[in-house]
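Shown here: the complex without one of its protein chains, the others still in place.
Coming up: chain A.
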């Protein structure tokens, strides 16, 4: 029997915008969860997904992808790579799995929302496959993380993290809730599939795959780059939507969603990808700096696509281009100083050779961030490691939950980064966070950062140890310096190392 080509039947088969007879159209697709802009039917009729796939094709291709991922994993298990990879690489994996595994579950809900409440049949089709994709991503990464439990109980945070009040978990949940869990189908399509997936997941799932291949972790490299092939397809949900919004007079609404989604996503990946690529990766295995990855994937690739949709660059673009030189360096110091508040051992990544690399990639690093590490190194060499562990919690951004940082030696204007709303003071990392808050204060005002929870009396006893327990970190799970401070003594006369 000769099968029809997909293109012979697809347009007819996908046309499922039937006229409802049991309920009104508005009840079938409530604006609040479907299309808050109430774009006309004629506009929606223009939606044409560019990356079409049938269910039969989908199943065949996905089966092939999974067969490849698990076959490589089985083969790699025989190489004893994990046993010999070293703590730094283990930390890369622990951080990735903790932040990503259950975030994939959030994406399932988002795809499900678009599959049900998308106004265009093609959008619903794409999102149905997207939902199946995200189930695959969650299951596969949990499987890989579970296999690694034998190396450290910290791998358990692949499953545990997002159910805790650990500060990184609060940050992750807050971002995911805002960008794709607590949005209507249209805004989700823009913020999740366009800003998050077309833009930033490339860096974590392809850029990091390149570094993983260099590091010899063929299994992890193969896993995450395979995942990104799904993203590459279902991320195309957003593009046709943006085009029809621009064409039909909804450019301002689309632009605002991109501007908000992009910035929230950027902060998330700065913490997740920026620190890993520039500090966690063993020096000899690095392929590019975080800034270079950003220039490849975001500045060159994403920015060009954004403009081709008929949109403009986000209004804060100049500030963004400056920020990629600095913010993640502050986050790295945060990871390291507050290492006992995270679920992996933190590599400092600032041995003399690494500092040379950082200075070459970020001219001026030694005179700014390097000065802080100078003092930390001196304290370690003097045996005063207790001085490198803060005894209190930091001031964090009321919006993005991350410690407020600014480049050492640069002027800072905190006045412009605060506001009072209904009697409460809010502090922001930058004017961009403040701008997003101002767009919808009621959406964000009640959010409680870890510090807010501390001040509200939720953390008992109200001290640092109480906070560690509140964050769900038992003593064996709390992070340490990943190399037992060896980096502070590199290139110097052998001295007794302080054990942590």
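The rule is simple: contacts are C-beta pairs under 8 Å (C-beta built on N, C-alpha and C of every residue); 3 or more make two chains touch, one makes a residue touch a chain; residues count from 1.
We take it that contacts and distances are computed from a predicted model.
Going by its UniProt record, the hidden chain of the complex is named "Monooxygenase" among "Monooxygenase", "2Fe-2S iron-sulfur cluster binding domain-containing protein", "2-oxoglutarate ferredoxin oxidoreductase subunit alpha" or "Putative tricarboxylic transport membrane protein". Listed residues A:225, A:400 or A:430: the one in touch with the omitted chain is A:225. Taking the complete complex into account, A:301 is the one of A:139, A:301, A:366 or A:469 that touches the chain left out.
Note on the undisplayed chain: of the listed residues A:120, A:176, A:189 or A:209, the one touching it is A:209. Check A:233, A:291 or A:355 against the missing chain and you find that the one touching it is A:233.
Residues of chain A that touch the chain left out of view are 5-7, 50-53, 57, 60-61, 64-65, 68, 202, 205-206, 209-210, 212-214, 221, 225-226, 228-229, 231-233, 236, 239, 287, 296-297, 299-301, 303-305, 307-308, 310, 313, 317-318, 321-322.
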